[in-house]
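Part of the complex only, each chain left as placed.
As written, the chains take the letters A and B, and residue 1 is the first residue of each chain.
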Amino acid sequence: MLELRLVQGSLLKKVLEAIKDLVNDANFDCSATGFSLQAMDSSHVALVALLLRSEGFEHYRCDRNLSMGMNLNNMSKMLKCAGNDDIITIKADDGSDTVTFMFESPNQDKIADFEMKLMDIDSEHLGIPEAEYQAIVRMPSSEFARICRDLSSIGDTVVISATKEGVRFSTRGDIGAANIICRQNTTVDKPEEATIIEMQEPVSLTFALRYMNSFTKATPLSNTVTISLSSDLPVVVEYKIAEMGYIRFYLAPKIEDEEEETKPQT
Amino acid sequence: MLELRLVQGSLLKKVLEAIKDLVNDANFDCSATGFSLQAMDSSHVALVALLLRSEGFEHYRCDRNLSMGMNLNNMSKMLKCAGNDDIITIKADDGSDTVTFMFESPNQDKIADFEMKLMDIDSEHLGIPEAEYQAIVRMPSSEFARICRDLSSIGDTVVISATKEGVRFSTRGDIGAANIICRQNTTVDKPEEATIIEMQEPVSLTFALRYMNSFTKATPLSNTVTISLSSDLPVVVEYKIAEMGYIRFYLAPKIEDEEEETKPQT
């Protein structure tokens, strides 16, 4: 039997909004340590990894490891029916082919049960090794989202270049070219507004903007985003989920002759 | 001659928004007692009844009973041109084939006259007998609107079941099932947030969600909605219009073998 009670139910709503456009169907894995998901996007280019640790739930009961295949679009439809202040409880009986989402309004006057059919989904869990990154950029998540959206109006790919001074985002398209530089800045009033670059060595990598824009759907989950860059490793775009875990997106860089210069793609 | 001056002109704007999607053309009936409308929706399934009592108008002159056929979509286009704080006056000369809507801005600097052609509409006025209902539910109108909208993402029909403890809204569709229970709650800070059930006997009836969602277009007119339920009687969904009257929607229940269980419909 599974029963996971999350007081801040809006977190789960935001998690679904962050991944449902990228992934259609996925297995949620429940164990004693937490509620997690690992899935490739539908075109098998990007990888999403989600972890909500058991300590973050008000009540967490998971008698045995359970993998529940869900259609994320349907799950999102149901979670949209939860109020932003509702407590959400995920319930499943052992061997059942359904999962129930229970929404309780803060004053307990309204109780909703949404029962969803589970699916059988083939998936293999990839081991993601810990890696050393040449540069790790931490910046305001809304700034990163804005930059990805802005560059998309000019080109299809973004070159992300990190140096000690700052991080540069560049693109090029039919109508022209764009360069946006965010300077390292640690002396801000609010820590979440800082832009911090941890450098081992300068790095410059090219990515499809379409995927970056998908990742930024997770922006409401966290004030900051961490971008970990290394040549020949997938970039990791991570949004921390307050005191509970994270959502991480992995995307392989594009290989180009001149990494500094992106070309319009069709 | 007809001249009806409504200081709170936004009420009339909201009335039109509440009914224009349900009804295309309708007769507005003016008499000494008030300004009223009764009309079937275009598929002849639901009935709308509107009453704005003469006392609610700042000035109300209606020399003789008058029935004015209007295209509600065109009338809505014109009323959208009134500011939310405008005073609206409805004017018609005896025997004229037009009606004039006059909009005065609060400071009288802007005066607008919109003249609309009237239509001949055949309609018979149905007598709606007063009835005893097995259960009458009063609840916040925004809550009812939210529930109807939420359930529409799962199924096509809603079972409304009233007991002394509360009212339950259920649906079922391809992706799963949903149950939402609103408990009776009279001890709230604001009276309009109460959920109150007047019970003669428990009742459980099934309705098409499409119509319920149309009815909730009247939500801006009132903080609360009253739902009157009896087996074999149309449900009445009523929104009071402050100190002036009401808008009431009538809809016959669906007959099903097992009323407790709705099935997806095409």
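To be clear about the criterion, a contact is a pair of C-beta atoms (placed from the backbone, for glycine too) under 8 Å apart; a residue touches a chain by one contact, two chains touch by 3 or more.
This one's a predicted model, so the numbers in the text were calculated from it and none came from an experiment.
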| item | value |
| --- | --- |
| Whole-complex copies, counting every chain including the 2 in place | 3 |
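The definition used in the following text is that only the chains that are shown with their structure count from here on.
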| item | value |
| --- | --- |
| Centre distance in Å when subunit A and subunit B are each reduced to the mean of their C-alpha atoms | 43 |
| Subunit B-touching residues of subunit A, taken from the complex the two chains share | 71, 74, 77-78, 80-81, 98, 107-117 |
| Touching residues (chain side subunit B, partner subunit A) in the complex | 143, 150-151, 153-154, 175-183, 185, 195 |
